[in-house]
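Apart from one protein chain that is not included, each protein chain of the complex appears where it belongs.
This part shows chain A:
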Amino acid sequence: MHNQYNTITKMKTETLSTEPLPAGEEANVTRWNEYRGRYLDWCIVGFCIMGAAIVGITVLAIANITMTELADPAHLLKVAASSEVIGSILLTFGAGASAVILLILFGTPLAYVLARARPSRLKGAVESIVDIPLILPHTVAGLLVYLLFMRRGWLGAPLSEIGLAFEDALPGTIIAMLFVASPFYVNSMREGFEKVPVHLENVARTLGAGTFTAFWTVTLPLSLRHMYSGAILAWGRAIGEFAGVIMIAYYPFIISTLIYYSFTTDGIHTSRSIAFTVILVSFGVFYLLRRMTRYLGRYDDRV
């Protein structure tokens, strides 16, 4: 990106200058770059100023909370180290991870079928159904999950018979997270499968591999990167869910519920410290996960 920008700038100064630059003279290019201000593109400058408003909100908000929190590090440490906060963060991340594992197990086959099915009305219908959680308000999504999995619900009733309760219980948290995060995973995975040429599977099969073996040895390894990024997206969506989760499982407190609870009971002081802790942990975790992506599925590019 950066290189491209440099080249464009150089090209521009060259065209505009009355005395074209002698090619390959770095010193001259530098000198011309110093005068770049003369040729400001006001359109791009305007766009940058408008765009800065968006970026600015995020930067200001984070700067704001950082400054206030760092002013009282003792309180921050006390809140961050409390077993309630640590437990809630672990619970949220764990529930999100469980939802993602379920998605990988059940969403991957669905994504494969969608990627390989020929266009048809049925396929279109299934694709729309997959996307439904995306367009619903979160409270509506939560209510749907609640109605289905509550103790008297269609699925909740038989499952509570075998001792699986969803209301105000961890399974409820997980199922709500799974519901809202599913489109992110399934769509990303499907995109990955679509990129793997059918020819590769055909060859594998003529060499003696069954459909599943061809999928397992060829298609899936070539889609690992999509699986990974889809899982991260879905996980991020899952741990951020609030409205959907509280409809079915107000308890145990996931981190969003805990912050909301302490905001409405203890006031701003405690909730702000919890929020800041979450920001730090989330940044750390997502940074690590993104770093790991680089080492995964490096064959994707060659497909």
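Here is the rule we go by: a contact is a pair of C-beta atoms (placed from the backbone, for glycine too) under 8 Å apart; a residue touches a chain by one contact, two chains touch by 3 or more; residues count from 1.
The working rule: contacts and distances are computed from a predicted model.
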Listed names "Molybdate/tungstate import ATP-binding protein WtpC", "Dipeptide/oligopeptide/nickel ABC transporter ATPase component", "Cox cluster protein" or "cytochrome-c oxidase", with the criterion being the UniProt name of the chain not displayed: "Molybdate/tungstate import ATP-binding protein WtpC"
Per the touch definition above, residue among A:218, A:231, A:258 or A:278 touching the missing chain: A:218
Touch criterion as defined above, residue of A:141, A:204 or A:274 at the omitted chain: A:204
Footprint left on chain A by the chain that the document does not show: 197, 199-200, 202-211, 213, 217-218, 221-222, 299, 302-303
